[in-house]
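Shown here: the complex without one of its protein chains, the others still in place.
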Amino acid sequence: MTDRRHVAFLGLGVMGYPMARHLTTRGHSVSVYNRTASRAERFCADFPARLAATPRLAAEGADFVFSCVGNDDDLRSVTLGETGAFAGMKGGAVFVDHTTTSAKVARELFAVAKKSGLGFVDAPVSGGQSGAEKGALTVMCGGAAEDYARAEPVIASYARACRHMGPSGAGQLTKMVNQIAIAGLVQSLSEALHFAEHAGLDAAAAIDLIKNGAAQSWQMENRTATMLKGEFDHGFAVEWMRKDLAICMEEARRNGSRLPVAALVDQFYAEVENIGGKRWDTSSLFALLKRSAWNLT
Amino acid sequence: MTDRRHVAFLGLGVMGYPMARHLTTRGHSVSVYNRTASRAERFCADFPARLAATPRLAAEGADFVFSCVGNDDDLRSVTLGETGAFAGMKGGAVFVDHTTTSAKVARELFAVAKKSGLGFVDAPVSGGQSGAEKGALTVMCGGAAEDYARAEPVIASYARACRHMGPSGAGQLTKMVNQIAIAGLVQSLSEALHFAEHAGLDAAAAIDLIKNGAAQSWQMENRTATMLKGEFDHGFAVEWMRKDLAICMEEARRNGSRLPVAALVDQFYAEVENIGGKRWDTSSLFALLKRSAWNLT
Amino acid sequence: MTDRRHVAFLGLGVMGYPMARHLTTRGHSVSVYNRTASRAERFCADFPARLAATPRLAAEGADFVFSCVGNDDDLRSVTLGETGAFAGMKGGAVFVDHTTTSAKVARELFAVAKKSGLGFVDAPVSGGQSGAEKGALTVMCGGAAEDYARAEPVIASYARACRHMGPSGAGQLTKMVNQIAIAGLVQSLSEALHFAEHAGLDAAAAIDLIKNGAAQSWQMENRTATMLKGEFDHGFAVEWMRKDLAICMEEARRNGSRLPVAALVDQFYAEVENIGGKRWDTSSLFALLKRSAWNLT
Partner (left out) sequence: MTDRRHVAFLGLGVMGYPMARHLTTRGHSVSVYNRTASRAERFCADFPARLAATPRLAAEGADFVFSCVGNDDDLRSVTLGETGAFAGMKGGAVFVDHTTTSAKVARELFAVAKKSGLGFVDAPVSGGQSGAEKGALTVMCGGAAEDYARAEPVIASYARACRHMGPSGAGQLTKMVNQIAIAGLVQSLSEALHFAEHAGLDAAAAIDLIKNGAAQSWQMENRTATMLKGEFDHGFAVEWMRKDLAICMEEARRNGSRLPVAALVDQFYAEVENIGGKRWDTSSLFALLKRSAWNLT
């Protein structure tokens, strides 16, 4: 059990809500802010937490301020300006951002925070909604080692694995590595299932056998059944994946790396969006290949 | 322990040699044939086996004849014609082919075998050389159920998993599903590692963290270390992967399925071959992305 | 006007029919063979030509035998065997094949022909049905220079451009260069039109302006209007393009070249086939991008 801390949580979406709940369960003193206030009100009705009208008010007096919002702009809006958290934080407090953002905004905010005597840790997560609910997220952190060290026991409230990957931005960069690894993997799995069906095989049985070997992946073990049933209303949404891949492509442009398959799969995801799949799980690449059969337009 | 059987093994390459060895260890009465006779002679010197000058001579009197050769044409040459195994096999005997071939040749030979009162099971494997040596291969089988049922206990000599996937050709088709799933997966892993290095991350540490989640794969767990060191003199050779992908692409053309990423990655493998990597492991897609850094031409 | 020759034409499809007609117009003495005899009968009713029941009978006495059939196997069947043209041709006669085939079969038949004292020129064409009708084809030839020199004046009956590209197979290889150049070009044009429409531009006006510059192509000038109208019932059929691309990919595998975009576009053509476009023009890649809008399945 860690020490009881004063903490704030900004952004109570499908990820942030259960993460903030774990903080209350661990006995921390929690204040919350959410853009749509009703959701924050519900949180305060269900769990021992204080409702704050602005990020700044939530952040006042807190040792740690956590955020899990939508994108770079959202992050800027909860940290900077008159009502932003930085304006309310006390000297030495640490801001921990769980949003998946560009490394650029992470470094910008790190620099701003430092000037005000604050810490800033970029700490994107993987594990999805179910990982957040079970408190079993993987957290990839960038920033000053001492800030990380202080924040780590609190982050542990909802993490199964948490690591300091390097200076500011390193957390975001690690998350990008994760998304890049997934993109082509899911497409290949989709092609494999698509081929299996066209070849007249029992696709589930084929996967059940080959998952013992070199083709095995988490996606193969955890997504094959739903893919074959055409169920995509779960998991990590295509529109979020595209947001993340856009960040990856831009960073790759900056650092001189090449991502041919990630770039291509991103365009396939654009097609998933075209057929109505913005909110479908990333495994819905399979839906494109099934399209004729399913009569999707 | 299964019953002692008379078996023949045709093709003592890096896969076939240890597979045949397991048959002797299990107590079966083994005759062997290899195109390059010296290798068969060595086998007979090391293990209790009978040397045969032709596939036909090896097959005479055998209950089961196994083969593990190079490609469709090699398989035809050890089964058909005057000196082929079919000419020597006794009625009711079963030919089990472990070569990765087209489904077409498997069905052709199944039909030919049937006319002669023989069984034919297509039974490609995965698990590579180390799987063959440890007797821990995954075997994917197609053919008549009764032939499979009789062969299964003998195949078990070197298999960790063995399954009947359907009629003749189904084993080969399942192997294709395996190779298709691997192609884009390895490319995505390569892109992820390449990006990690360009981003200034400790790539090994990044993988070590993200392998807890949705990006996890056998390749990530078993190939990252060698990839980062630039070691590719092991594993499954690019030229074999290309042979297999050619079979996949042709079958896809026939059955109307689409494999955009597999088709693209096959062309990347062509580039690996161009830079001298015919014998490198499939994970050498990473070498293409590293090229400038490593000064490869 | 060239000398009057005895010629045979094998294969009176959409290409061969008008090509053979041009031979009669130029005053050559023509015998014809077609697998579906009724079509050959119609030809003989319309034009001064002799009907032959087999390729061999058509070829007897001819100075030149032309063919324009479907694929490698079709070509073998009209040249080889008891009823094949080679069996009927007189010493010194030249077989000119206008089919798009593999370079391999061209070389095989060249060798067979040579042994019988015959010439064999591989001479695939481009220009499509309208080029055939207008006698304005481009003909790419491989084979012995002297055979080419003798055949050239007769080929000129339906060619706008005709050239000897090198030894046996060189004609086919040149045709492959043509198809490879077209594949990605048409896809890029499709992406450009698709983007123009999504951007709210008058796509036709945009093309009309940019075709003055570095983006110009024959496809842009001749296919934009029909693409924008969704008309694809004309031109060069997707299933023929895929046949040709399969030949290209196999030859590339043999000669060690890499065709990443051709490989990818071939898979997009597979999708065109899936939505019912086997017979559509190659420009129908655009249909895939329009799909949602047009409600195609």
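Letters are used for the chains, namely A, B and C, taken in the order the chains are written, and counting of residues starts over at 1 for each.
Quick note on the criterion: a residue touches a chain if its C-beta (ideal position, glycine included) is under 8 Å from a C-beta of that chain, and two chains touch if they have at least 3 such contacts.
These numbers were taken from a predicted model, which means no experiment stands behind them.
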{"item": "Residue among C:L10, C:A196 or C:V272 that touches the chain left out of view", "value": "C:A196"}
{"item": "Chain C, residues in touch with the chain not shown (by the definition above)", "value": "103, 126-128, 131, 138, 140, 160-161, 163, 165-166, 170, 173-174, 176-185, 187-189, 191-203, 205-207, 209-210, 212-220, 222, 236, 248, 251-252, 255-262, 264-265, 268, 289"}
{"item": "Contacts of chain A with the absent chain, listed as residue ranges", "value": "242, 246, 249-250, 252-253, 256-260, 263-264, 266-268, 270-271, 273-274"}
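Criterion: only the chains that are shown with their structure count from here on.
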{"item": "Chain closest to the assembly centre - both centres taken as Cα means", "value": "B"}
{"item": "Centroid spacing, where centroids are CA-atom means, of chain A and chain B in whole angstrom", "value": "39"}
{"item": "Touching two or more other chains - residue numbers and ranges from chain C", "value": "264, 274"}
